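Structure provided below as structure tokens; questions to follow.
And then subunit A:
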Amino acid sequence: MTLQASFSVGARGVEATLEVAAGETLAVLGPNGAGKSTVLGVLAGLVRPDRGRGTLRGRALFDTGSGDREVWVPAHARRVALMAQEPRLFPHLSALDNVAFGPRSQGARRSRARRLARGWLESVDAADLAARRPAQLSGGQAQRVALARALAADPELLLLDEPMAALDVAVAPAMRQLLREALRDRAAVVVTHDVLDAALLADRVVVLDGGRVVEDGRTETVLSRPRSPFSARIAGLNLLRGRSRGTAVVTDAGLHVEGMPEDGLRDGDAAVAVFSPNAVAVYRTAPTGSPRNVMTGVVTEVEPHGHQVRIRIPGVTADVTPAAVAELDLAPGVEVVFTVKASEVAVYPA
Partner candidate 1 sequence: MVVLATAACGGPSSSAPPRGQEPVSAAAGGTGRALTVFAAASLQQTFTRIGTQFEHAHPGVRVVFSFAGSSDLAAQLVQGAPADVYASADTRTMGEAVSGGVVEGAPVVFATNTLEIAVPPGNPARVRSFADLARPGLKVVVCAPQVPCGSATDRVEGASGVALRPVSEEQSVTDVLGKVMTGEADAGLVYVTDVRRAGSRVDGVPFAQSRVAVNTYPVAVVKRSRNPALARQFVTAVTGASGQDVLRAAGFGAP
Partner candidate 2 sequence: MRPSPAVRRPTPAVSGLGRPSWLLVPAALGMLFILLPVCAMLTRISWPDLPALVGSPSSVAALLLSLRTSLASTALCVLLGTPMAVVLARTSFRGQGVLRSLVLLPLVLPPVVSGIALLYTFGRRGLLGHTLDVLGMQVAFTTTAVVMAQTFVALPFLVVSLEGALRTGGQRYEEVAASLGARPSTVFRRVTLPLVLPGLVSGAVLSFARSLGEFGATITFAGSLQGVTRTLPLEIYLQRETDPQAAVALSILLVAVATLVIGTTGRRRGLL
């Protein structure tokens, strides 16, 4: 393992365990306030955990108690570079000197630092921006320079905090592509709320909720078989939690959801029923004699979703065609019936 860290920050209600293998990129997903920034802060050396221990390539970064005395390696000595949501380029330095800042700080002579910086600027297609001041760069250009700056510091662990969040939709794909190349074979932690970032950049995903790790697994597993409402939502899936009974999941509210249970699931086990919004059919009145799962509710939200329209009742969403919306006269406040075939519902342990 390159990074192993397990710690708690009481003031922010965060208690997390993270591991990053050599060359692996870990995505940290989670809703706002889940504690993602705190996790990065602890790894970068900006937030002191109350308890815990973290090592990078065997070196202790912090340790509050296993040894004789507390270990706290200051931020500058960690070899952990941070790239924030906004580029945070030093406004008084040119793009080139921003990138040269890391090598210079680590003892390189000015000429060598600049040579290195030029190389990194080229690698992010920003060689022509070298002489510009940050205020003369667009958002996308600045973020490219910021990436070059982080890479030029030659970190053993790269931390990225929502690297695409501040970018225009138009330039985000290019930046994502650049990051994909930069993060290949590099130990990195990417905090994001965007499933696309996780899918394209990360080998593994950790989902934080309320300061705790609620899911941890390979990216494709978490996205295709979510176990938490948050990961289901970003994966675009419906997820209902409950306990296994026969081939169904019974939710706390008493709803029976029949599905295709995974082998080995026993009655009473915590389980989830997961299905795609596309598999949901929408009616104004319940169809009679149907073998399907039926969920009734009042529409809370109607909004475009790609070529379809997403209809939400509390806890479940359905994707339908615009024609169906018009035909059924769907609008917030209307009572509707959602149905889904049992064969479309995956049931597995939570």
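Inclusion criterion for the candidates: all candidates are chains of the complex that A comes from, given by their letters.
The criterion applied here is as follows: a contact is a pair of C-beta atoms (placed from the backbone, for glycine too) under 8 Å apart; a residue touches a chain by one contact, two chains touch by 3 or more; residues count from 1.
This structure is a prediction, so every number in the text was calculated from the model and none was measured.
Participant: My understanding is that every option belongs to the complex but just one is in contact with subunit A. Which one, out of 1 or 2?
Facilitator: Answer for subunit A: candidate 2.
Participant: Using the touch rule from the top, collect the residues of subunit A that touch candidate 2 in their complex.
Facilitator: Those residues of subunit A that touch candidate 2 are 44-46, 74-82, 84, 88, 90-92, 94, 101-102, 105-106, 131, 133, 135-136, 149-150, 153, 155, 159.
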